[in-house]
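All remarks here apply to the structure that follows.
The other protein chains are all here in position, but one chain of the complex has been omitted.
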Amino acid sequence: MEGNTQPLVSMRGIWKSFPGIIANQDVNLDLYAGQVHALLGENGAGKSTLMNILAGLYLPDAGEILIHGQQTAIPTPRRAFELGIGMVHQHFMLVDSFTAVENIVLGMNGPALKLDLRSATKQIQSLSEQYNLDVPMDIPVGGMTVGIRQRVEILRLLFRQTSILIFDEPTAVLTPQEADTLGRIIRSLSAEGKAVVYITHKLREVLEFSHMVTVLRGGKIVATQPVDQVSESQLVEMMIGERFISPTNPGGSESGIEVLRLVNVQTMNDAGSPALREVNIRVQKGEILGIAGVSGNGQMELAEILVGLRKLTGGEIWLNGKNVSGNSARQLIDNGVAYVPGERMRYGLVGPMTVAENLVIKGYRRKEFQKGIFLNYNRMAYSSREIVREHSIKVPDEDMPIHLLSGGNQQKVILARELHEPHLLLIVENPTRGLDVKSTAVIHQMLLKEREQGNAVLLISSDLDELLALSDRIAVMYAGRIVGEMSASGTSPLEIGNLMTGRGSGSHPS
Amino acid sequence: METVLVISGILAIALRSATALLYTILGEIIAERSGVMNLGLEGMLLSSAMIAFAAAYHSESLGLGVLAAVLMSAFLAAIFAGLTIFFQADQVLTGLVLFIFGSGLSSFLGQRLGPGGATLVGLAGPKFSRIPIPILSEIPILGDLFFNQDIFLYALYFIIPVCGFILYRTRLGLNLRAVGENPITSDTLGLRAQLTRFLAVVAGGAFVGLGGAQIALSYSPGWTDGMTSGRGWIAFALVIFSTWDPGRAVLGAILFGGISALQFRLQAIGLAVPSAVLRMLPYIFTLVTLILISSPRFLKRAGIPAGLGRNFIRGGEKN
Partner (left out) sequence: MEAAPILHKKTMTLKTLRFKVDPYSADRTTRLKISGLSAIVAILASSGLFLLVGANPIQAFSSMFTGAFGNWEYWSVGEFYQLSETLVKMIPVLLTTLAVLTAFRMRFWNIGADGQFAMGAVAATGIALFSKSWFPSLPDWFVLPLMFIAGMLAGALYASISAFLKLKFGVNEIISTLMLNYVAILLAEYLYFGPWQDPQGMGFPGTAQFELFARMPRLFGRVHPGLIFGLVVALLLWIWLDRTPQGFEVKMTGLNPQAARYAGVNLVRNTLLVMLVSGAIAGLAGMSEVSGLAYRLQQGVLAGYGNTAIIVAWLSRLRVGPAVIVSFLISALLVSGEQVQISLGLPAAIALVLQGLILFVFLIGDFFTRFRISRVQLTTKQEQM
């Protein structure tokens, strides 16, 4: 790689915050032509936010961006394109019923009453051949596999003569072969003098594809190094940082009674690719099993099959000695599965309903809430007040719709609800995401109490601190597999970090 | 030979009857392609027909009548578009309100815009007559069918291919379709979804106005309450039946446009199909079409614009 004197892009002192969280704190980044620059970090480290700023989707709170040394504002994606910046997002910006060509030229300036698709098609076709992208020109994008759709997005960037290409976790949706192809493509792009940014949490990709790596943690830059000057373990250490294993976790007692067992479970995701590949998990009574991993490695699908919202394509699920593999959501609830979803407003709560109503969305059919054929609202209110008091949930007004409550209190409601349903297994997904410190502590307490009472808890979280603080054992998910399992006490965060980034002992990351 | 004549006679009537229908279908295709569903078509059609006749009668100018119809319909469309696109009102609800308003307006004004505030009923105003095109209209059978019609139909001979061309072969059409399929992505890519939708709905409204003008000034000159015979609703159904394609819209309009007029002719040949049953056909065919295109196999190609009926608002200010 030749040393270029001036960076193509310079981001200086970028600050960006959203309600409740500072996503980027005083971030500096320089991108050079002909260089592949990896952005490495966990969930929430701020990588996507930073690049979304560069790609024109967000405006920074403070800081500046220099392109070719010139200060510029990038208020819209269109402007970004004009400046030669383009991004391949995790969720593609494609119109399903349009062909690749139509999608690529969409949004470009040009005469309204003309559309020379033929010459565009020729150009795009030759670009496709040039980079070995193999993209069909004439079929609707909706009918293509995810890998090819991604290449349409890449073609779009090439056609628009982007000189700065950003890839956001591109291999999350690809097969191993497709990932290799992508690597090839990226190498040829940088060989041509383009600047490439590669957001990832996978070490192998950092090492194989990039020249420089910047590690982000908690919104701040930890370090920026040439890839050949830094070791893998150093990278993991930078990414994970110092972890404090909470001493207040006394550890559960090994009861030996198995509550949940997954046997070689397989399932597909919505796009039709395998999401879980032969997953084996066991959770015992009175135990918290933490599932570590960067989100997008199958955790969502894991939760969905456990609550009956996704079908298994292989393997079995055993709950308390009973085979519940094909059960519906209702059956699983009746069999004792409680669930706190990752996206609370979407899946866990009914926004316009009150706290009392939300507390009974699973239990409203129980005898205790019925008075003859009627719903016993008094009982509901009474029960709700008890729960609110017990868990110190702040409810300014009983009749208020729950979406007006703070995130922490909403989460407490969901957790309280699930805990008060008779259950054997509690599955929680990212329970403290977006919550303040106090609420987080309360939620953690509730989970520990759960374990005390002898229930089994499956804690799926992309927050390593949380996992270390609460779990008895930790299983690490990577690319739809469990790549490692260990007892939480005595394990080093680095070990987990290694597994999370695909660097397993002997495990091939694909 | 007789059958041929009878068929061509039927077709001729069908064509004339289908004209207004086709304008309305075209207008709604443009709106729906951008993702907006307008249930108020019938109201717009009624009002524009009424004002076309009133304006033409008083000014004794056909041009003014047509202009009034276009403006009236575009104006109503703008109200609808403003409410749904900028005020985020529900499209179904607003469409129905527009229908009530439009039909009320046409009925009300129809009884008041005559000379001295009297009713427009029974008045005779200027009207478009059929214009035979020299030479072409003398072709046996086909000549009378295609080249002995009113100017509105002649205009359609150009308008329809042009609409098809714009829709499929121009940047304008591409952008329109993109907004209808995926307003969020389109807007992010810089296409201004809300503005596009607004313009599409108003432009569509203009077309509907032309349909109204044709009814009031050519097809059944004069004014009576409810003179559109439900064409607005039929058109709404046929937009779906034609899978949002201007070319296929022609088929639908001709097939069903002359349904009522068809009935007498059919009786003459000895097929006594009750008029009500014939008039059910557009709706039944549309329902079948809907079932077919809802199957995943079809959805990707000739499907419903994916964003149809759902409001879009740019997600607040980009922070």
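Brief remarks follow.
In order of appearance the chains are A and B, and numbering begins at 1 in each one.
By our rule, a residue touches a chain if its C-beta (ideal position, glycine included) is under 8 Å from a C-beta of that chain, and two chains touch if they have at least 3 such contacts.
Keep in mind that this is a model prediction, so the values were computed, not measured.
Summary of contacts with the chain left out: across B:74, B:105, B:201 or B:227, the touching residue is B:105. Summary of contacts with the chain left out: across A:107, A:315 or A:341, the touching residue is A:341.
From the options A:326, A:352 or A:422, the residue with contact to the chain not on display is A:352. In the full complex, chain B makes contact with the omitted chain through residues 37, 39, 79, 83, 87-90, 92-94, 96-105, 107-108, 111-112, 233, 236-237, 240, 274-277, 279-280, 283-284, 286-287, 290-291, 294-295, 304, 309, 313-314, 316-317.
For chain A, the residues touching the chain absent from view are 5-7, 30, 59, 64, 69-71, 73, 75, 307-309, 328-330, 332-334, 339, 341, 346-353, 357, 360-362, 364-365, 369-370, 373-375, 377, 401, 403-404.
Simple rule for what comes next: only the chains that are shown with their structure count from here on.
Separation between the centroids of chain A and chain B, computed from CA atoms only, is 48 Å. On the side of chain B, the complex with chain A involves touching residues 166, 169-175, 177-178, 181-182, 185-186, 188-191, 300-301, 303, 306, 318-319. The touching residues of chain A, when paired with chain B in their complex, are 16, 18, 57-59, 75-78, 93-98, 102, 105-107, 110-115, 117, 140, 142-143.
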